[in-house]
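For this view, one protein chain was removed and the others were kept in their places.
Now for subunit A:
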Amino acid sequence: MTSLTFTLIETPPAQRIDMSPLVCHKLAGLSLDQIAAIELQCGKQKLRVDQLFHITGSNADDISIVGSTGKLDFIGKELASGCISVQGEAGAYLGMQMKGGTINVIGDVGFYAGCEMKNGLIQIEGDAGDFLGSALPGNKQGMKGGTILVKGNVGQRCGDHLRRGQILVEGNAGDYCGSRMVAGTIAVMGQVGRYAGYAMRRGTLLLWNQPQLPATFNDCGSHTLAFLPMLFASFKSLNSRFADKGIAFNRVRRFGGDMAEAGRGEILVKL
């Protein structure tokens, strides 16, 4: 079976499109006609899928979105299983509250990617916007499991309220990276902006470069930590620099904080 492919007719579309109905588990068992008749919120009106996309293929477990732009929001929302491949950019709320499966994005993604996700894998070849893997406004717990891999840079507030799971960033991260973290792991190979770990309660920020730390993080000295080789070994299946054997290390400088909060979090900086 070939992958179920949605090719955007008008690029970019006139209005933002809510893509949340087009996930694998909701399309399983539907005919192309039934899929074509699904209505998507597009701006203030509802349009049929076939008014917006050319539809080909049949395997609902393997969805491709071709010609995607930053106006396609909620791609892979609550995805339970299967794979969604985005050829191009994705809008806001990519993989929001997803429970399993995989989302691959060739381009950049907007705000709140992976927000409140519970499990699964999101791979982003380009950059990600602000609030990656965070909680929705007003909610207290962000991403609760799974892995987000970003090969480019990420915006501000990456992992805000992160509860569990891991965010891996090959590029740079903006200000307030890991802010208000409850637990989990964020690893950044590039530079991070100001206020890293701001108000974090627990969890780990694993950094390749020394950040400008808030005054409320205290130096705990240099250490060899046994869990780090195991953490790096768990990345080996990823298509990423994180999977390279050469990047693994176990010597770090440990900073504890945020002492203005519970103070049980840590920023580990490669030595």
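Please note the rule applied: a contact is a pair of C-beta atoms (placed from the backbone, for glycine too) under 8 Å apart; a residue touches a chain by one contact, two chains touch by 3 or more; residues count from 1.
Convention: contacts and distances are computed from a predicted model.
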item	value
Protein that the absent chain corresponds to, by UniProt name, given "Cell wall polymerase", "Formylmethanofuran--tetrahydromethanopterin formyltransferase", "Ribose ABC transporter ATP-binding protein" or "cysteine desulfurase"	"Formylmethanofuran--tetrahydromethanopterin formyltransferase"
Residue among A:T2, A:Q34 or A:S234 touching the omitted chain	A:S234
Touch criterion as defined above, residue of A:K99, A:R202, A:R253 or A:K270 at the omitted chain	A:R202
Contacting the left-out chain in the complete assembly, out of A:L47, A:I106, A:L136 or A:L225	A:L225
Residues of subunit A (touch criterion as defined above) contacting the omitted chain	145, 164-165, 183, 185, 202, 204, 223-227, 229-231, 233-234, 264, 266
